[in-house]
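Please see the structure below; I have some questions.
The complex is shown incomplete by one protein chain, all other protein chains being positioned as in the whole.
Order as written gives the chain letters A, B, C and D; numbering starts at 1 within each chain.
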Amino acid sequence: ESLRLAVASNFRPALAALAPEFTRTTGIELVISSGASGQLATQILQGAPFDIFLSADDHYPARLHSSLGGDLPQTYAQGQLWLVSRTAANDWQSLLRKSDKIALANPALAPYGAAADTLMQSLAPLSATRVTAANIAQVRQWYDAGHINTAWLAGSLVPADAPTRFNLTAQLHAPIRQQLLVIKPSPRSTQFITFLLSPDTQRQLQPLGYDPVNADD
Amino acid sequence: MIDAAALAAIVLSLKLAAVSTTLLLLLAIPLAWWLQASTSALARASEILVALPLVLPPTVIGFYLLLAFSPHQWPGAQWLALTGSSLAFSFTGLVIGSMVYSLPFVVQPLQASFAQLDKGLLEMAELQGLNRWQQFAQVVLPLCKQGFAGAFVLGFAHTLGEFGVVLMIGGNIPDETRVASIAIFDAVEQLDYAAAHQLSLIMLAIAVVALLAIYGRKKS
Amino acid sequence: MIDAAALAAIVLSLKLAAVSTTLLLLLAIPLAWWLQASTSALARASEILVALPLVLPPTVIGFYLLLAFSPHQWPGAQWLALTGSSLAFSFTGLVIGSMVYSLPFVVQPLQASFAQLDKGLLEMAELQGLNRWQQFAQVVLPLCKQGFAGAFVLGFAHTLGEFGVVLMIGGNIPDETRVASIAIFDAVEQLDYAAAHQLSLIMLAIAVVALLAIYGRKKS
Amino acid sequence: MNGWHINLLTLPQQPDLTLPTEGVTVLFGQSGCGKTRLLRALAGLDPHRGNISFRQQRWLSGTQTLAPAARKLGMMFQESRLLPHKTVADNIVLGQSIPLPAQLIDALDLTHLLHTRANQLSGGEQRRVALARTLAHQGQAILLDEPLTGLDAERKRNALALIKAAGKEKPVIMVTHQLDELLHVADHLMLMDKTRLCDGQLQALINHPLLVQQRGHAFSILCGEVKPSANGFSTLLLDDGQQIRLVGKQHITERGIAIDARDVSIALTRANDSSILNIVKVRIQSLGDADAAYATLELALGRQTLRALLSGHSIRQLGLAPGQWVYAQIKGTVQI
Partner (left out) sequence: MNGWHINLLTLPQQPDLTLPTEGVTVLFGQSGCGKTRLLRALAGLDPHRGNISFRQQRWLSGTQTLAPAARKLGMMFQESRLLPHKTVADNIVLGQSIPLPAQLIDALDLTHLLHTRANQLSGGEQRRVALARTLAHQGQAILLDEPLTGLDAERKRNALALIKAAGKEKPVIMVTHQLDELLHVADHLMLMDKTRLCDGQLQALINHPLLVQQRGHAFSILCGEVKPSANGFSTLLLDDGQQIRLVGKQHITERGIAIDARDVSIALTRANDSSILNIVKVRIQSLGDADAAYATLELALGRQTLRALLSGHSIRQLGLAPGQWVYAQIKGTVQI
């Protein structure tokens, strides 16, 4: 027996870390397809055979829900927004001001990009060139290859050796809610959601770079 | 060394490339012949039609194919009615998608090659009593072998590397539509560079062997 | 109707395609000639090398280009030292990326076409006193025009539609690296299908006009 | 039944003629006059309008055309059109399920080349392979477009014999510019220029202006009863009882001999001490233009006409006049 999950690229490593535990306790295999949230949403609209959609934001699940109906989207994790750099700086504002190139995910596509964009707008005008990635993983690739020294990243992607890093999740007016939507209701789907939202599992999210979902969310 | 998932992706890629290229050649050979032989406006229009998919990014072609395959649209609905299964997110769908996308790469070298074939030899062959098929096998094929090799290489390699269309209409489903190119892309996305390098190397090795087989034979 | 950003993306795409295709032809013509004329092992190896990028998905090629362009790597460091600027996220970088990716599509049709050229005519032309360049302009070009048209169409259209490499090394910077294919992709990702349809249609229209110009001339 | 009925509206000559069922028809005409176009029209390779039928088959009727393959023709093109990647042997039997025609191959001296690939042949070797292929073709007729260009004299002689033999089996149309080839193989003649095409028996057309203009002087054709070879001679018994003797291995055919007017000289008395074998008594019919440097005389030999090309000087010196009986000395003959 298996369950088909469509998961946003950024959450895939976390999901891969959680999967063995789920399979061990329930006997259900997870078949994981990952991709950009927008691309997965498009496919689901055209009938892609997934049981559950784990998006990087709350926008796509809402769009899908309005077309497909069913249970309401649920938040399964809260993202952390980090600013990392190879350049030393005392605070994130001065870091942004002295960087010549800043990479972020495309605000139009990714919630991390949108969140980063909001914070940068508050400091406008900045002299840096904004380099926009199609998704948040690409930002990390650019950072890794040395093209970019200052980058907005998700908590799950922060490099362990980055000399300068600021967790700016607290600065955000709205949390980054990663939401899921059940595409094909079934007992197995319910089992998975129960597992993912269980306090045990949520506790494990912290070291993976996500904040657990508040009970009231 | 290589995990089962990676191996499955490579096997799937090879299968997709083999099936698509075979079908493509079957389709492209008569098409290319007609395009170079005919002076009709229809042929000119078809020539353009064949090249058109080229200018759209593959993911966008994939997007339109996804729309076409949708059971809400006429082609997808027809297919569903006929076969009982959907084209999207199936191997068959990938084959069709790869064919649409790779068609110009197979047609163009063939067409260029056919245009340069000495038509006098075909006149001779016809008078000697060779039928269409024999003319193809005994005159066109050996004399245009560079064109065929080019068409095959571009078609096969391109399908192996095909990614945007597959990503869109495949859905990255292991064993069904998760081909090697998607697996490499996934690895890069997951920052698993070691896995990406390894898979890339395997693909390159396969390509070298395949190309050696083609080019080695060709020059002898 | 069309907003300024979309228009800028289309203009940039055309510029990228024009520059890349021109440079590609300059590179591919002598390369293809050498590949078909030489029987050396080096030529066979190069033939394979040229075709290799085909089997990797464009985003993966983009990824490797990203590594190559990196200031931590030899090529990227050299370029930085020489020009003072980085190749990543620049128009120049896109041109190089497109060229790497489209090279086989330009080389293959040319090579097939050259292989079928009657070499006796070149012997004649040489004895008549035509220099290399005149032989090219007066013999090779007119007699292989189908091959050139094919190479140009594949190269140009492919660069117009190029997406994976650009996505990886471009950085989506308006006026610099935000080409039309990226803009369409963005629109699809945002589920803004209307914008995607509109941009796609404009690209197709441009392609039809360009192809008409090429094929119209060719057959006359 | 007849060979071809040809009536083509789409050639400048608008040919309208009927060719015989058998034998070799030579198509003769200046370079560029349209010979190849006519052969191609017969083979169905270009669109045409008119009528062509062969035996009982309609090949062209209006613009309705029978496909080239269905016409079942062997055709040798002006270019050799071999498949460069195939061996000589494979080229020869291409498309025909026949064993290698050993005799043809031997006669055309191709045996040592059978396993050579066609792209390694010299020009003349290519021509011979193409000729072998065409002559071996199992079809109902043969078209040959300048089959003997590029061959040396020895190969040409052999090839001519093969073509002549092929004409005994099925109709052959052969294009040539060479008079010697024409005389050797032509049963029937088509003479073409850019606007006209006329045809007829070799005998009837041998002095047609289109032919004479090309070769520069007249011919005679003499026919008669052929007597078998005796002590080294074949003899052609003419209708007035006189004889023409020919030495050598080749024997006179029923078709007679052709005599170039240049090879005929006139004497007023019969020379008894000359090596010239054939001296016949003839009556001068006409002198031609005896004031010119050269003139062609027509001489009555029984019911046939013999032509002699003499210098005006000789004519005046000998005082030749129409009606006069003289002796014609015949030096060279071509057995046709």
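The rule we apply is simple: contacts are C-beta pairs under 8 Å (C-beta built on N, C-alpha and C of every residue); 3 or more make two chains touch, one makes a residue touch a chain.
Quick caveat: nothing in here was measured; it's all calculated off a predicted structure.
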item	value
Missing chain: touched chains present in the view	C, D
Contact residue for the chain not shown (choose from D:Gln57, D:Ser122 or D:Thr195)	D:Ser122
Per the touch definition above, residue among D:Lys72, D:Arg255 or D:Lys331 touching the missing chain	D:Lys331
Candidates D:Asn7, D:Asn51, D:Thr149 or D:Gln201 - the one touching the absent chain	D:Thr149
Candidates D:Asn51, D:Gln201, D:Gln214 or D:Thr305 - the one touching the absent chain	D:Gln214
Hidden partner interface residues of chain C, rising order	120-121, 123-131, 134, 138-139, 142-143
Chain not shown, touching residues in chain D	29-32, 34-36, 78-79, 113, 121-125, 127-128, 145-146, 149-156, 177, 179, 213-216, 231-233, 247-249, 262-263, 265-269, 271, 273-277, 293-294, 308, 310-315, 318, 329, 331-332
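Going forward, only the chains that are shown with their structure count from here on.
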item	value
Rounded Å distance, chain C centre to chain D centre (Cα mean)	61
Inter-centroid spacing, chain D versus chain B (mean Cα positions, whole Å)	57
Residues of chain C engaged with two or more neighbouring chains	63, 185, 188
Contacts with 2+ other chains: residues of chain A	39, 42, 138, 141
All pairs of touching chains, each written as two labels joined by a dash	A-B, A-C, B-C, B-D
